[in-house]
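Here the complex is missing one protein chain, while the rest keep their positions.
What follows is chain A.
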Amino acid sequence: MRLGSGAFAACCVVIEVLGVALFLRGFFPAPVRSSSRAEQRAEPAAPEPSAGASSNWTKLPPPLFKKVVIMLIDGLRDDFVFGSKGVKFMPYTTYLVEKGASHSFVAEAKLPTVTMPRIKALMTGSLPGFIDVVRNLNSPELLEDNVITQAKAAGKRIIFYGDETWVKLFPKHFVEYDGTTSFFVSDYTEVDDNVTRHLDKVLKRGDWDMLILHYLGLDHIGHVSGPSSPLIGHKLREMDSILMKIHTSLLSEERETLVPNLLVLCGDHGMSETGGHGASSMEELNTALILISSAFERKPGDIRRPKHVQQTDLAATLAIGLGLPIPGNSVGSLLFPTVEGRPVREQLRFLHLNAVQLSKLLQENVPSYEKEPGFEQFKMSERLHGNWIRLYLEENNSEVLFNLGAKVRRQYLDALRTLSLSLSRQVAQYDIYSMLVGTVVVLEVLSLLLLSIPEALSNKAELEVPLWSPVFSLLFYLTLLVLSALHVIVCTSAESSCYFCGLSWLTAGGVMVLVSALLCAVVSALAKTFGDGKFLSKNPAHPKPRWSELDVLILLGTMGHVLSLGASSFIEEEHQTWYFLINTLCLALCHEIYRNCLLRDDSEPQQCPHVEEEFIRTAAALQDRSTGCDTLEPHGVSRSLTSLDTLRGYEKWMVLASPWVILTCCRLLRSLNQTGVQWAHRPDLGHWLTSSDHKAELSVLTALSLIVIFALVQRKCSLTSKVALALGLLGVYCYRAAIGNVLFPWQRDSKDISKGVIEARFVHVFVLGILFTGTKDLLKSQVIATDVTIKTVGLWEIYSGLVLLAALLFRPHNLPVLVFSLLIQTIMTKFIWKPLRHDAAEITIMHYWFGQAFFYFQGNSNNIATVDISAGFVGLDTYIEVPAVFLTAFATFAGPVLWASHLVSFLSSETSSGSALSHACFCYALICSFPVSAYIILVTSLRYHLFIWSVFSPKLLYEGMHILITAAICVFFTAMDQTNTKS
């Protein structure tokens, strides 16, 4: 079957996406789970251990506290309370920490430091898997065993005010709730007022047992203006006064009832130096945790530093404090200071309950649990505990009893720590089989792409895909047989769960057929290449293709980038690699231009022998090209003869200056957004612009950018889309004014801030309109097939629609990125690609490089925290999954997508040869899938690396998303190519 190389590449990338998806599913492990579900957990609590004499205490111990108030402040990192900020802005809390009846801890959150997984961790005590981030926005009901469910089952009345995520997680658990939404990050007063306004009423009423408050304001301030902003101080002071209000009310109630209450102040995650969260810096991991209750005894003058504990410990502590069974999946250990004041027998009982729960979890998740040190310690302490009980029940020798009790307690605490640690480690278990299958698919596709380079980049841009012969070959059936046998063996013998085994037989069979068919295709392509190679080597007259410096640079740059993915620092600072590469690319282009211009001036008048020699070589090169065997055509020499002559004086100067203009643009963009890890805290223009003092500057810049965007884009549009574009850009400004980013000149005060839904929808309408006009033009060009211009206009309209959407979705200070991107595209088109006549492959790779660089110029990095989620809500009232995900993905990958769509419209309008588009599609597919495949192998080999969760996994998610987008782009390319060939 003959296929165009574009279509072939698109198919390959689509298959590759399947492979990557399978790999990802295997790579991100399912978290540690107890096999019994929450509903089935009706089993009685473990009785007290006893040696000989039977203990009479088999029921759960009674609750320690009557009421519990949990005050969760989003993004409360430890130094906001325990550091200098805490002393300055939270005087009451500092007093409680230093002198009051409280226990303070620094609770370490685990990755990912995003709200929903952290709430789950706090309430279940388990460690949610990394993949939970992806489901962060759309949180389904929490079905795992957790404190809230247990409390509800025990008849406690729970009230909740705060972040809506809780209501989604626990839809039927609260007797009264008011969810605030966390979508408008720029609002940091109203979200908290909505929580606090209920407080007075609720504190007066006595009809509840548990009150949960989740304050979002602090985190919003962090997102908008960072942890060193003065707003943080105000917010902390507000929180302090709220804490004081709750505490005094609880104390006054205690005076009447004489039963202690518990007040918990905690943060879900920290805040990085730039104000985001999601990664693993110390500032994001360390959160404050303070337990306040009159039950805690404190000697005067007893100064303690907050101890480091795990965030998961809170679930077990809360369960014990409320007299509930500890959640089944909890890996945390009891915070012992909270029960220190109780009698020894109760203390030991609590520790025993916790240890039994942990060891049960260990038994269910580790096959060789008996050899674990924690389990052995637990068994020993249980024996000792039994001895202690016997002693306690028989006699009352206080000295011996006390010493033994202290020993048992120490042993239990050790056992708990070891158990908790070994359970936390269990999370990192990979589903190797699925990963392997995914890798095999990806590698086969890559080798198929690599092997078909010569044929696909030839003039015809078509290649013979051996599709039917392999299906009937012996090799195919043998591979299929071996694979099925392997599948059966692996799936029947595997102990841990495996995703690929869990698939239905039909799907698994389909994947196996795919794998073996690809293998056969690779083998036959290999055979063909070697056959050709022999043929070529028989022909000694075949001249070696010459590579220009640009080709060498492109090749080396790609290789270097792929190799650099092996080091975690290079991944964190990948933007440096891209900036470096595009700078070098510009300098290489500059060299090429200058050589062409100046040397020609030099040699033309005298016609030195050099030129004649060049003529001969050019002729050879042209012959060489006509054979169609070479992948990269020799240029440089042949090109200089025809280009640049026709240019007049002014244009020539522009050509000479253009690389420097581009370099300057890149340098400016570089200082707009500091990204990465090492230098992310450096001051940059973006922060300067978004700070509230510089609103006027930002407004001027925004207006200017929008005007330049219009001027650059409107050149090739039809009249209707020109008008639509202008109105759309006007709408963008109105939208930004409505959400309070920029000012209108006549509007002095920053009045009411709305969501800007109407304005955003107004722009959406125009985006859709322009896209529709573009599509209509494309269809028309396909049907009528008169001339190419309609198609060019259609493609440009689609491109301008995307530009308009990007202008709407970008962060307020990022509009210059869009402007410079358009400017560079225009300059490159006019003064570099056209005069120098690069071939399609080179132009594609340059587009790809610039696209990648613009991905980072936007302020993105290989870190989940930099994804701008708020882009998903532009123009939406509530969270609707499909458009929100689409908008966020587009806003994040706007750079690569815009450059790719520019590539399509440029190639279809400029080049004369019909095969340019399919060449471009093939190159794009190849150059995108190369890093992905290499990265998958690297990640597999580095899966026990220290930074695997913090650095490599987010990058893997980005790469997965990137290959998906590449697939979409390639399909678009192919569609354009098809219409081209038809017309």
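Here is the rule we use: a residue touches a chain if its C-beta (ideal position, glycine included) is under 8 Å from a C-beta of that chain, and two chains touch if they have at least 3 such contacts; residues count from 1.
Here, contacts and distances are computed from a predicted model.
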From "Transcription initiation factor TFIID subunit 10", "Aspartate--tRNA ligase, cytoplasmic", "Phosphatidylinositol glycan anchor biosynthesis class F" or "ER membrane protein complex subunit 1", the hidden chain's UniProt protein name: "Phosphatidylinositol glycan anchor biosynthesis class F"
Contact with the hidden chain (one of A:Q347, A:Q576 or A:S781): A:Q576
Omitted-chain contact residue, chosen from A:A101, A:V175, A:L199 or A:A567: A:A567
Residue of A:H277, A:R670, A:R811 or A:H962 touching the missing chain in the full complex: A:R670
Chain A, residues in touch with the chain not shown (by the definition above): 560, 564, 567, 569-570, 572-573, 576-577, 579-580, 583-584, 587, 594-595, 598-599, 602, 610, 636, 663-664, 666-667, 670-671, 676, 678
